[in-house]
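What follows is a short report on a single structure.
Note that one protein chain is taken out, while the other chains of the complex remain in position.
Here is chain A:
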Amino acid sequence: MSDIASRRQSWLHHLAQAGVIWIDNHGENLLHVSKILIATMLALGLSLLFDLSKPGTAMVTVIIVLQPRSGLVLAKGFYRFIGTVIGVIMSIILAASFTQQPVLFLAAGACWVALCTAGSTIFRNFQSYAFVLAGYTLVIVGLPAALQPDQAFDIAMTRLAEVMLGLLCAGVVSDVLFPKHLSDVLLLTVRKRFADFKTFIALDESSAVSRPVRERMVLRFIGEVISLEALRTSSVFESAAGHLQSLQLRQLNNAFMTASTTFHSLDQLFGRLQASGKRSTLNALMMEYKAIVRALSSQDRTQLKQIRNGLPQRLVALRRALAASIDSAASDPLDFDSATELLTRFADELLIYARIHAVVIQAEMHMADDVQLPAHYVARTDPTLIFTSALRAAIGFGISSLFWIQTGWVSGADAVVMATVVSALFAAAPAPVKIVRQFMIGAALGGFFGFLSAYYLQSQAENFTMLCIALAPFILIGAWLTTTRKYSGIGTGILLFFFTYASIGSNYQFDMLELLNGMAGGLIGVAIASVMYQIIDPSDSRWIKRRLARALRFQVVEACNRPLPGLAGRFESGTRDLLSRFAITHSLDNEDDRGIMTWLLSVLEIGRAVIQLRQEALSVDDPQIHARIDDSIYSIARLFSRPNQTRLRAALDSVLATIAVCSDMPGVLANLHLMRGAMLERVTVLTPAETVSRPTTPSTGN
């Protein structure tokens, strides 16, 4: 008897434990899903109360805007509002201008959609989303408005009111019901990154860790720089103190980028020393380096400063000892000097980084006065990518409207709407083809769910509560799918199509023919967009990789030519931003990706050295030496604008000649030496990349 009781006890215990674990793992998703449900129901109820014609729009708005963090919701809502307003205004203007000329209207619409899609690839995050919306609002508002010109203003205003209602519901629910603040996530990310960086630069088992692993780590850091920047722009909306914190975060990001690039240069230098067998130099440098890294990890914040202050004397002593040692012939003082320069710089940058980090973590309102960083963040996008996505959107819109005109089918408008929405919505996604395929499956499912709900359930609903019950299961399924990473595209598709075709309204009406027509039209639209994505998908071809390598090269050319103020920040963020899309979709498994990665590394190293060199050169008085330095910078710009063997040799010669001239300027010398080392190491990447790929150029034009 007691056996059974105890067994039952243990069963219950297990069950409770499993429940706790499940809640731990899925609690946040559960909260998110229930927020979605509450917000959509709120939007539905209010739309019915205010007698808006399409409650579905408000509900779709809730779905699109609602995210796990309240800052993101407010930011996205803000930009959705702006995008919708601009789109509505544009729709009214176009509809008023071309009421009698449908072809002209559609042509102008295609141009507008292309323009907006281009904007959405240039800008990042939710600004990009505002462009997307401004584009596709044209088809949602403009098409019906052009079909019924006398109703145009009403249609526009209804759309605006519904979107605003949805935004309000989403904002209030996410911000009031168990809010999850973005600033918490930000602090967590910042803290984690600091810890990761500390272990990464400690180089403890780095000799054991293989190269790809380290490169993957570099890619991860790049991804984190980008994501922190994204979170930062959204956190502004969360509280009135957001602006201040945002500035600090930008500076933190900048300090991090600078420090990690210097670390990379140091790492490369160490590697070169090791490869050339200069053990004694390497060991001497390593000792100092370890001291710096250890000081960074220590609790005492003044320790790093002390180490930094004592660094010059210790390095001078080390240099003397090294020169006197037995194998002085084997060790090059130039190596040591450039490493010294780098080490000092690294310590300085770590100091600044740790300082800003402390300020951000403790949420102090004011930055210390001695930390003054120009914090520029620039987003870079390859022009080809902008052009192709604009072209894709315009062609998608054109084909679907051509289909509509030719068939004269009422639901052709649905096809146009869906084709435009889908081709705009996923244009900025890293791998759009995959998401669109998922979206299509979701769309078909969502339409079916809409039928189930409208035909079997809603017909039984007598009041608002029952209507909610009739809708809730499908919303829950879709919302739950959106929280999973694997099926989020399907979830979005289900929700979007469900709300569009479930014929939700103040008085129940169900028209099978209309539903089937609309569904078919919508699916055809998604199919058109999907095909367009497959035909014009620049994200994964060899060609785009070569474009990327080219864009990276031009970063160095820019570092050589642009005016200095703010250049360092521009260079660091621009290079990382160029790579961010690449970093998301690739895992460095094949040769091509590794090639790009090598590119990034040499670009970071050489570009940074060029910028530093130009800064050092400002204090050089001798005009002859100045001319030499300018000459070597020019030769590097030439090399990177179009690398080949002769230009590489010219650049190396020029740098070597400059090294010979500036023997008594350690700062200049160190950068020149770094550049030379990097170029020599990348010889295989710099030139064969061009000579090998040239024959394949005509065949990879897709």
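By definition in this document, a residue touches a chain if its C-beta (ideal position, glycine included) is under 8 Å from a C-beta of that chain, and two chains touch if they have at least 3 such contacts; residues count from 1.
To be clear about the criterion, contacts and distances are computed from a predicted model.
A.B. asks: Can you pick, from "Response regulator transcription factor", "OB-fold domain-containing protein", "Carbohydrate ABC transporter permease" or "Na+-dependent transporters of the SNF family", the UniProt protein name of the chain not displayed?
C.D. replies: UniProt lists the chain left out of the view as "Na+-dependent transporters of the SNF family".
A.B. asks: Please pick, from A:Ile4, A:Val176, A:Leu513 or A:Leu618, the residue that touches the omitted chain in the full complex.
C.D. replies: That would be A:Val176, which touches the missing chain.
A.B. asks: Considering the complete complex, identify which of A:Ser70, A:Ser654 or A:Asn671 is in touch with the unshown chain.
C.D. replies: Among A:Ser70, A:Ser654 or A:Asn671, only A:Ser70 touches the chain that is not shown.
A.B. asks: Since one chain isn't shown, list which residues of chain A touch it in the complete complex.
C.D. replies: 70, 153, 172, 175-176, 179, 239-241
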